[in-house]
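Chains shown are a subset, placed as in the full complex.
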Amino acid sequence: MNNLSNIPYLKKAGQATFNDRHVKKFGELIHDWCCQKEKGFVIIGAPLSKSSISHSGATFAPGVIRQQLQAYSTYAIEEERDVDAYIYDAGDIEMHVTNILESQTRIANVLEEVTKKHPNCIPIVLGGDHSISYPSITGFAKTKKTVGAIQFDAHHDLRNLEDGGPSNGTPFRSLLESGVIKGEHLVQIGLRNFSNSKAYHDYAKEHGVTVYTMKDVRERKIDNIIEESIAYLKEKVDTVYISVDMDVLDQAFAPGCPAIGPGGMTSDDLLQAIRLLASEQMVGGMDIVEIDPTLDFRNMTSRLAAHIIMEFVLHKKG
Amino acid sequence: MNNLSNIPYLKKAGQATFNDRHVKKFGELIHDWCCQKEKGFVIIGAPLSKSSISHSGATFAPGVIRQQLQAYSTYAIEEERDVDAYIYDAGDIEMHVTNILESQTRIANVLEEVTKKHPNCIPIVLGGDHSISYPSITGFAKTKKTVGAIQFDAHHDLRNLEDGGPSNGTPFRSLLESGVIKGEHLVQIGLRNFSNSKAYHDYAKEHGVTVYTMKDVRERKIDNIIEESIAYLKEKVDTVYISVDMDVLDQAFAPGCPAIGPGGMTSDDLLQAIRLLASEQMVGGMDIVEIDPTLDFRNMTSRLAAHIIMEFVLHKKG
Amino acid sequence: MNNLSNIPYLKKAGQATFNDRHVKKFGELIHDWCCQKEKGFVIIGAPLSKSSISHSGATFAPGVIRQQLQAYSTYAIEEERDVDAYIYDAGDIEMHVTNILESQTRIANVLEEVTKKHPNCIPIVLGGDHSISYPSITGFAKTKKTVGAIQFDAHHDLRNLEDGGPSNGTPFRSLLESGVIKGEHLVQIGLRNFSNSKAYHDYAKEHGVTVYTMKDVRERKIDNIIEESIAYLKEKVDTVYISVDMDVLDQAFAPGCPAIGPGGMTSDDLLQAIRLLASEQMVGGMDIVEIDPTLDFRNMTSRLAAHIIMEFVLHKKG
């Protein structure tokens, strides 16, 4: 087709980059078509951030996280093992320009369709702001039995829906109110002082939500919190969905979230949590949200998101 | 007055922002008038940075820290408690355009007046550069008996006054030489290699200043250092003033100080120190200095300053 | 109320700035209450940018433009005249977090109410993106007879409404289709190559819209274009509303618009156009849109917007 393709050193635009014949790029694991029979992962971009309470450019995160994934290699030197998973990049969900609820409906529908068609593929949803977790988990849950969630977040995200509609402050409220997830099937980790209100903490307690604050994270090893959470959920649910709001991290480690602040988790703690969770068979889905590449420094936060995905894929059992 | 105020959704300029009816903003605790009888806190802006040895935009810090305070909520989820303190924002001290000594005199006078009129209000002074601590503590001390100070800083700030006058390198020299604070009533925490000189360390020793270097902070828990400092000062002084030079922090955690560098404290350590100090009744004043918002990344350093204030208010006893 | 107000040099937060007793700031002309009887201007913030096709932070523009207005003085040295107009800042319209159409309805309602209550005040609406001009002009037109518009823009803004709803690409389409403005009452100035499509240019022609491209601006003096436009509209309408999309300017002069590009107007040309238009009695409203302060360099584009407002107020007749 490209009738110049036999001219030496002339490559398709953007592909004339250096390749080392002995390095397998992580990007080579990612395909834009799905091989039905295989077990694997499916990446879905949900570039919605008009739903944010404050101005957010999280719409750009799926693209930037994908770029980061391309740049890394498949080899985990800590485990002396090459990742050889099958990752299907299903693409991005087209958002409506002016109708935010329509955009959220599309997310729910796509998640339902994808998980139906690819029951053996674990969805990794790239936000977007945290509002996407409500439709994402709703769509995801359609084909599952009882679904629980572990949410890493500085915030409850249990705001009322009257004041602003389904925003990035409300996804878990919506999930609880719609019955997609029960309060006692929700574990929130990393909540921070002065970033929540008494009313919503009370709401969380009334609905049986399990809450680990940053004080818990500081004073107990993250390993203990994760093990405790898993042990607790194992009794109650069939499938666990992990929702990673990157603002759970300290601003030094995730400078690109809209709601940055001091006193959060370290990268090491979060990556360790992901490793432990990935090794649990019941963990069946994940989203990563609240990265605004227009605010980030050198895509640090998206780089960390890529590592979360890679460690998740590396350690995934199930 | 505003005769359009009955038009739906039309709000005063800058106030048409989203409000969640169930969230109490920290800003709601802050008033620009003082209710005399109450115990509380008084915020005073001292936007002086022309006194800095190197170029500094710390003059902008009081405004930026206030913005950050407005954005947070009152609820401390770690303690499951709503802060309900009374915080009086007394405003900013007007600085002279070209007469730096006059500006410093105004700071001393305002601190004296404010502490006289509001003996039950704990002053929280927002610099500005560190030069403001000399007039601030001088004014503060007028109505107190013996005053001691705990200074978080990478530097002694004990420079001679001949070479450049009362700058951000000299406040504690001035305090010692004027007798406002005695050397043995001064505790310095966080001093760093290659950021001080032998002459001034010698001066500190000769005057009985207590010095904890970063090696001490690295090797001992910050809790021990604070407890030891408090125990020591309790024997000697009536009131302790905390002076927080944000450059005591590692550059990764406080990127917005003029004199950033590696090897400093973490946010967690400093916040923990503040919590412990706040719970001491004898702690009666605080300043936060050396934040230059023009150099910061996404106001990270001012966000941390806001957390220092909020944790201080939350844990304050006395 | 502020019981420290008698302490020398202590000013309300943010107000301890330098004042020269012989300089009257433009901000002093701006009041947050309206004196009904007077003729004057009314500023209304319409901080909507979720309606943009591409990501936009134009929601921050009203606040930044207001800051710029505060900084300038009232004195027009070119005319040797102090502006002494009465400018009422009616505030900002609160936008809904997730319902963009609701936000647009609020804009229309507020404009209608304000122009009803203050028929002698010329509204100056600060966007936001260009989508606000549809509700703004719709509300404005309620109390007027025939309304025409002069639109400065690199783009037609006549896109179809099916593909994305009422966005910043559609305001003049909506105005024409709703009949608020007739095609022959619309003059578009500054349209640029490769920034429009044949279909919409054809639509413009079919509806009798008058179009001046950048070639016209380059080859004819702007004075001629404005005079011709005014002469044309005088025959047809009672009131003219000016809609200034700042991307009509060359990127060197307005670096803060989402859709910057080369080959646009100079600041001098646009300011001259505004001076000429202001002096026409029939010009009765204005909006300034498409400034994204998060993309700008040192608020250059908002500074220019402030000059547009000030020259408009200075030269306004009628």
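Chains: A, B and C, in written order; residue numbering restarts at 1 for each.
As a working rule, contacts are C-beta pairs under 8 Å (C-beta built on N, C-alpha and C of every residue); 3 or more make two chains touch, one makes a residue touch a chain.
Remember, it's a predicted structure, so these values are computed and weren't measured experimentally.
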item: Copy count for the complete homomeric assembly [3 present here]; value: 6
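By our rule, only the chains that are shown with their structure count from here on.
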item: Contact graph of the chains (line, ring, star, complete, other); value: complete
item: For chain A paired with chain C, centre-to-centre distance based on mean C-alpha positions, whole Å; value: 41
item: Geometric centre distance via CA averages, chain C-chain B, whole Å; value: 43
item: Contacts with 2+ other chains: residues of chain C; value: 97
item: Chain B partner contacts - residues on chain A that touch it in the complex; value: 53, 159-160, 162-164, 169, 191-201, 211, 213-215, 218, 250-252, 255, 260-263, 295, 297
item: Chain B residues touching chain C - in the complex, by the definition given at the top; value: 1-4, 7-18, 32-34, 36, 44-45, 47, 62-63, 66, 89-95, 97, 106, 109-110, 113-114, 117
item: Chain C to chain A touching residues, read off their complex; value: 50-51, 53, 55, 57, 59-60, 96-101, 163-167, 294
